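For this view, one protein chain was removed and the others were kept in their places.
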Amino acid sequence: MPTRPRPRRYPARYSAFSLLRHGLAGDHLVPAWRDRELKNSYDVVIIGGGVHGLATAYYLAANHGITDVAVLDKGYVGSGGSGRNTAILRSNYLTPEGVRFYDRSVRLYERLAADLNYNVMFSQRGHLTLAHNDSSLRTMRWRAEVNKLEGVDSEVVGPAEIKKLVPYLDVSAAVRYPILGALYHPPGGIIRHDAVVWGYARGASGYGVHIHQNTEVTGIDVAGGPNGRRVRGVRTDRGDIAASTVINCTAGWSTLVAEMAGVRLPIQTFPLQAAVTEPVRPFLDAVVVSGSLHVYVSQTDRGELVFGASVDPFAGYSMRGSLEFVEGLAGHVLELMPSLAKVRLLRQWAGLCDMTPDFSPIMGRTPVDGFLVDVGWGTYGFKAGPVSGEAMADCVATGRTPDIIAPFGVERFAEGRLLGEKGAAAVGH
Amino acid sequence: MILLPCPWCGPRNVAEFGYVGEAGPRPDPASAGPEEWRGYLYGRANPCGWVAESWYHRMGCRRYISVERHTLSNEVRPLATEGAGR
Partner (left out) sequence: MSMRLGPQPGEVLDRTRPFTFTWNGREVPAYQGDTIASALAAAGVRVFSRSLKYHRPRGLLTASFHDPGCIVQVDDEPNVRGAHRLARPGMRVRSQNTWPSLNFDVKAINQLAGRFLSAGFYYKTFIRPRWLWPTYERVLRRFANGGEVPPEAAGDYYDKRYAHPEVLVAGGGPAGMAAALAAADAGASVLLVEEEHQLGGHLCWGDEADLAALRGLSERVAAAPGIEVLCDSAVLGRYEGNWIAVVQRTVPGVAERLVKVRAGTLVVASGLIERPYVFAGNDIPGVMLSTAVRRLINLYAVKPGERAVVLTGNGDGDAAVADLKRAGVTVAHIADARLGDDIVRAHGRGRLRSVELPDGRRVDCDLLVTATGWTAPAALLTMAGDRPVYDPRAARYFPDPARLPEDVLAAGGIAGDGSLDELLAHADAVGAEAARRATGAGDGPVPIPTLPVDAHPALFRGRTHGIVDFCEDVSSTDLVQAVEEGYRSVELVKRYTTVTMGPTQGKLEAVNAVAIVAEATGRSIGETGTTTWRPPYVPVTLGALAGRVFEPVRYSPMQPWHEAHGATPLVAGAWIRPDHYGDPHAEARTVRGDVGIIDVTPIGKLDLRGPDVPKLLNLLYVNKWSKLDVGRVRYGVMCADDGVVLDDGVTGHLGPDHYLMSTTSSGAATVWEWVENWLQTQHPDWQVHVTPLTTAYASMNVAGPRSRELLERVTEGVDLAGEAFPYMNVRTGRVCGVDDCVLWRIGFTGELSYELHIPAAYGLHVWETLMERGHDLGIAPFGVEAQRILRLEKGHLIVGQDTDGLTRGFSAGLDWAIKLDKDDFVGKPELAWQQEAGEYPRLVGLQPLDGSVVPEEACQIVDPPRRADRRPRIVGRVTSSRMSPILGRSICLAQVDAHLAAPGTQVTVRLPDGRHIPARVTDHLAHFDPTGDRLRV
């Protein structure tokens, strides 16, 4: 790896001391990132200003010194899946490939605040996946065994220990879905998702990366020849941009963007809904997931309970949300923690998830030379932000597909080599 | 909650149906190569717009029906031919 270039003086360093100085002097604040003129050419154009796109830009600059990079977003940074997920991080996947990949991500997240000089509030409060029947308990053990072999802290625990970790859970046998055990994953936890986006944006901008918000890609220029197709740039609603490398880092619209380059992806887009309650005094430390009940619960430092579930029952691009979702969600939450009946749901929202047939992403090169994808993130994209950015940056800088994402190539579908993550990811939060 | 026009039962809550998804023909197993076959297994047009798709009226007549749905607005309209296509 080449030596890290020094970031410039801008942006200003954050510390309690700098805040104190600002508080006393009342001087103007330095923007976290700069608005730049849109150039008509960049070395690398990244479509999608979420955590994947911004992390890719950041690592291109920080790890490889590639700074002639533009990140384009049709809305504001983090307006897609990065700002709509439930901010749960974990690495207790089922396949060795998945475990290795997400473990790298968790490790990058652990040092992200220091790397970015931006507190992303990663709170490793522990992550519990409940098993309500013997077959899911078997899957938990399977995950635990694979995790341990890959060096990830993960263990199956029984009801007594679960009750100790989460006193509000009903672990009695006299319920419809008794809790037989759980996969306990101490390094898992929650993070401030927006802060991750802003931290990467600030870091990338500090290295000279251009971040263009409200810039929608309307087309991708591809030159065709006898030796194959090659990307030449993108068209946007603010003008054309030439680029020899274009990376599709979108979620929700990834097939539509890939189609612009003539690349067909085996992805179907589903809404995923989530909800948050009014704040109540903190009582829940660990993240609690129940696959059988299709629900996961965590409590933020502000006291809100954040709920998520599996994707909606049918595909589409609608982000309006449904009543049936919150009805089902509330029922399932109360199955687990009956005493929450009087807690009020404050807000529901939806994001879009690009589901692949094997619940694993599609990363790396495509049949169009210079057009790369980092897509198909289903319900697990946020967890993978840092490692994806790091690996995609490697891929661009070295021209080789890094080992850690080699299993995720798009060709695996035509070759019938699907990955086995489905069992762990169905409600994998 | 959207309503689906079941040709047998009339408009019904979508919660009564199982989602099958985009309609696409099954290739001839005798002649299909891996690429074509896996395109059938895994490929989806996934449009942001109108799509012809199948639903199973699980809590009603238990027929597989086809409708057109706009995947952004969730407007639904009947498909001209019923029962065909998977």
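Going in written order, the chains are labelled A and B, and every chain counts its residues from 1.
Assume a contact is a pair of C-beta atoms (placed from the backbone, for glycine too) under 8 Å apart; a residue touches a chain by one contact, two chains touch by 3 or more.
Since the structure is predicted, the reported quantities are computational estimates derived from the model, not experimental observations.
When the whole complex is considered, the residue among A:Tyr118, A:Tyr184 or A:Phe270 that touches the unshown chain is A:Tyr118.
Listed residues A:Leu128, A:Leu329, A:Cys353 or A:Val410: the one in touch with the omitted chain is A:Leu329.
Of the listed positions A:Gly65, A:Pro167, A:Gly228 or A:Pro367, the one in contact with the omitted chain in the full complex is A:Pro167.
Of the listed positions A:Asn133, A:Thr218 or A:Thr398, the one in contact with the omitted chain in the full complex is A:Asn133.
For chain A, the residues touching the chain absent from view are 14-16, 18-20, 22-24, 28-35, 75-79, 83, 96, 110-111, 113-114, 117-124, 132-135, 138-139, 141-142, 144-146, 148-151, 156, 167-168, 176-178, 192, 194-195, 198-199, 213, 277-283, 301-303, 318, 320-323, 326-327, 329-331, 333-335, 338-349, 358, 416, 418, 420, 422-423. Within chain B, the residues in touch with the undisplayed chain are 1-3, 18, 20, 26, 29-30, 32, 34, 37, 40-41, 54, 56, 58, 62-64, 74, 83-86.
Note that only the chains that are shown with their structure count from here on.
Once the centre of each chain is set as its mean CA position, chain A and chain B turn out to be 30 Å apart.
Within the complex formed with chain B, the chain A residues making contact are 253, 255-256, 264, 266-269, 313-318, 320, 322-324, 357, 413-416. Residues of chain B touching chain A in their complex: 1, 14-15, 19, 21-22, 34-35, 38-39, 41-44, 46, 48, 69, 71-74.
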